[in-house]
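Left out: one protein chain. Kept in place: all the others.
== subunit A ==
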Amino acid sequence: MRVTSIWTEYLKLAEPNSLAMQDNNTEKVISLNGVTYRYRGGESLHFADLEIPVGRHTLILGDSGSGKTTLLHILSGLLKPDTGNVTIDGQLLYDLAPRQLDEFRGRRIGLIFQEAHLVKSLTVKENLQIAQGFAGAKVDNSRIHEVLTLLNLDHKANSYPNKLSRGQMQRAAIARAVVNRPAILVADEPTASLDDRNTASVLELLLNQAETSGATLIIATHDKRVKTRIAHAYELGGHLS
């Protein structure tokens, strides 16, 4: 298989020295080694090895079709790579049995999408309850209350998604992603369809919640506005073969 994709790491805001120290002294929350993925049509991607320390919020940049979403899905345990290892929070992801992987994902990985994708038949609170339940945790209503309060959604706890504004839905989706205090918070194009003001607001929320929950934030985006807020970024280059 021909290598067609590489990582380009660049540092925008942080000083190189401090980053190096952080890298040396901090436990890795994400690690990719020799990961390749072949699409059904035969095209394949080879991802450069990657290590992200705990707490280093990181952007994954790239044009449409460069494989950002594929990489996020591989990192989230949703898409098994053809070769290579993925380690999240010290756990070799694809060594887990399918059910263990599902539970691990539920507990340690929070996912946020461009659309909120709340379960329509459930209230905001119930959306958070199933997030706890599917992750194998006991439903903790005080934690749900805490998260919803932080996101100023407590008064909408018993509302169904169709009764929420777009902003409220996005906040509810963030609440659902952080309710289990994940190790990594993965967001796929969270600002793609937002104006500048809402983009800033969503980024603020994501960063705050990642900090509050102790999660490392990984955002895949081609939105240049996001680059101003996140120090580290990896650009996904190359082309599909």
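The rule is simple: a contact is a pair of C-beta atoms (placed from the backbone, for glycine too) under 8 Å apart; a residue touches a chain by one contact, two chains touch by 3 or more; residues count from 1.
Operating definition for what follows: contacts and distances are computed from a predicted model.
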TODO: Could you check which of "Putative ABC transport system permease protein", "ATPase", "Glycosyl transferase" or "Acyl dehydratase" matches the UniProt name for the chain that's left out?
DONE: "Putative ABC transport system permease protein"
- [ ] Among A:130, A:192 or A:231, choose the residue that contacts the chain missing from this document, as touch is defined above.
- [x] A:130
Task: Contact set of subunit A toward the excluded chain (per top definition) - done: 69-70, 73, 76, 78-79, 98-99, 102-107, 111, 113, 115, 117-122, 126, 129-131, 133-136, 139, 176, 188
